[in-house]
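Before we start, here is the structure in question, set down as structure tokens.
Heads up, one of the protein chains got dropped from this complex, but the rest are sitting where they should.
Residue numbering begins at 1 within each chain, and the chains themselves are lettered A and B in the order written.
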Amino acid sequence: MSTLDRVRALDDKYHFINTLAHGLDTENRGRLSGYTVSVKDNICVRGMESTAGSKILEGYIPPFDATVIAKCRAEGASILGKTTQDEFGFGTFNINTPYKRPLNPHDPWRSTGGSSGGAACLTAVADFPHLALSESTGGSISCPASWCGVVGVTPTYGRVSRWGLIDYANSLDKIGVMAKTVGEAGLLLEVISGPDRYDSTVLDAPVPCYSDLETVEGLRIGVPEEYFGEGVDPMVEAKVWAAIKGLESDGAEVSDVSLPHTKYSLSSYYIIAMAEASTNLAKFSGLRYGLQEPIESDFNQYFSRVRTKGLGDEAKRRVMLGTFTRMAGYRDAYYLKALKVRTKVIEDFKLAFKGVDVLAAPAMPVVAPRFDEIEQLEPIQHYMMDVLTVAPNLAGIPMVSVPCGEAHGMPVGLHLMADHLEEHKLLKAAWEVEQ
Amino acid sequence: MARIAVSRDLVLELAKAARLELTGEETDRYTQQLNVILDAFRELDEVSTGGVEPSYHPIEIEDKLREDVVEKWQWDPLANVVDSEGKYIRGPKIK
Partner (left out) sequence: MKATIGLEIHVQLDTLSKLFCSCSTDIDDAEPNSVVCPICLGYPGSKPMVNRRALEHGVVIAQALNSKVMHVIRFSRKNYFYPDMSKNFQITQYEVPLAEGGYLLVGGHRIGITRVHLEEDPAKLVHVGGGITSARETLIDYNRAGVPLVEIVTDPDIGSTEEARDFLKKLSLILEHLGAYDPHKEGSLRVDANVSVEGGNRVEVKNITGFRNVEKALNYEVVRQTSAVNMGMLVVRETRHFDAETGVTSTLRLKEQEEDYGYIAEPDLTQIHIASDWVAALKASMPELPDQRIQRLVGEYGITRFQSDIIVNTGLRMSEFYEESCKLYPDSKNVANWLVTYLLKSLNFEGMSLEESNVRPETFTELLVLIDEETISERLAKELIKDYVKTGKSPRTIVEEKNLALLPVDELRVVVSEVVAENSKAVEDYRSGKAKAAEYLIGQVLRRVRARASAGIVRELVLEALKEN
């Protein structure tokens, strides 16, 4: 059975692919030679439909490759297809999309997590060489990675070029990777990282070797108290602690730290993310590309008609909220205030990293919920599910979710976080956990 | 920040600003949801941020400038356009 047939068979069962490649290149050479790479649907691949999980981009064929795609191709990877996601990244369960809703491979009645649900799902079930390109704004890599039991790496903001990434929130979006093993994740991360003249927010810092993973002896691990206790499932916490203890017995030093502004990071994150997102989505108005309607009526009516038809419920909510936070009269109290709180959140992390190398916590407060449970939730409760991932995402620090056991029969992810550009410390700790 | 009671009128104003048409039911539902969400955001009032600089990016990024050199893209800008007239893109009228 060919790889593509295998993918189709798996997709029939788990629904993770929006667009499949017509054929795979097998003769390529490079560091990724032999690997298929799946791509989250908000990362542009030339000639392949890229919807970002939205109806408003149905049928949209990008005329260019994202930088990360070009880099993968140059290293011999074969682009497998586009994985499903929450619309524009707006979601934690991968249910906010008119396209496929992926099923958790460990229990098909449960969510894969989001917004990169398709990527995590495929990574978990692929029984052929596969790596996933994914993306995180507030936790969209860590969440599904932890709920599907795979490795998810969210690099430092600016580590990887965003040229070709369909924006959710430009100061928060990071392209990252998912894989079955830490080593493979590090390999893909190495390939996609580095400067790019097409993205002004990329860092000039050189890319170290991420596959060079040594011992954790002497690694100082900080455990932030705000990430445990109330609101976190005790069985999830237990698995996480077990993993931390395991690292300690391997030679790591464990200590307690505090990140006092943790509770405010949710509001700060959502305000900034929605403010930026609401401006990013303005371009989708039925001209130049994407969903277009017959040109009748005046431009305001036309734009409204297209956007009302093409944008989903959550997208509309976030666009309106984002518009509000930017409005004259509210802008200081919301948008500017959130940016200042962000500074405080970053300061918390910087202070903590003076004394430790990595932080360790649960990636998500619970295991993957059931779809019927999710249906009962109000939007605010969806947002609160991100409570453990938004702070590091807001601070732009790198993080890894690595499987550390099961609770209630579902995977649990250990979340490791490090200071800006310290991915190598994360990866070696994650690798150790993996052993 | 002042207590914002998100009124139905404000929601309609936001929808208009964002070029979205809402049904009556949607307007009611969004009004209720936005109230809850924006109320939750009020917790930021508790954080003292006097003298704190806003972080537009989470990390210091080096200044980036591009040299004034012309490069031509080889592509068809009209490939994704449904309604064009000659080389123009057709759009809706102004008024």
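One rule holds in what follows: contacts are C-beta pairs under 8 Å (C-beta built on N, C-alpha and C of every residue); 3 or more make two chains touch, one makes a residue touch a chain.
Everything quoted here is computed from the prediction, not taken from an experiment.
Looking at A:D167, A:D348 or A:D419, the residue that reaches the missing chain in the full complex is A:D167.
When the full complex is taken into account, the listed residue touching the unshown chain is A:P63, out of A:G30, A:P63 or A:P98.
For the chain missing from the display, the contacting residue among A:F93, A:Y210, A:Y270 or A:Y335 is A:Y335, taking the whole complex into account.
Within the entire complex, the positions of chain B that touch the omitted partner chain are 17, 19, 56-57, 61-73, 75, 77-78, 85-95.
Within the complete assembly, residues 43-44, 50, 52, 57, 60, 62-64, 66, 162-167, 169-171, 197-201, 275-276, 278-279, 282-285, 287-290, 295, 299-300, 303, 323, 326-328, 331, 335 of chain A touch the chain that is not shown.
The rule is simple: only the chains that are shown with their structure count from here on.
In terms of their C-alpha centroids, the spacing between chain A and chain B amounts to 21 Å.
The touching residues of chain A, when paired with chain B in their complex, are 60-61, 63-64, 156-158, 171-172, 197, 200-204, 261, 263-264, 267-268, 270-271, 278, 282, 285, 287-290, 292, 294-305, 307-308, 311, 316-317, 319-321, 323-324, 327, 330, 333-334, 336-344, 346, 378-380, 383, 394-397, 420. The touching residues of chain B, when paired with chain A in their complex, are 1-2, 4, 10-11, 14-15, 17-22, 26, 30, 33-34, 36-38, 40-41, 43-44, 46-47, 49, 52-59, 61-62, 64, 66, 75-76, 79-83, 89-95.
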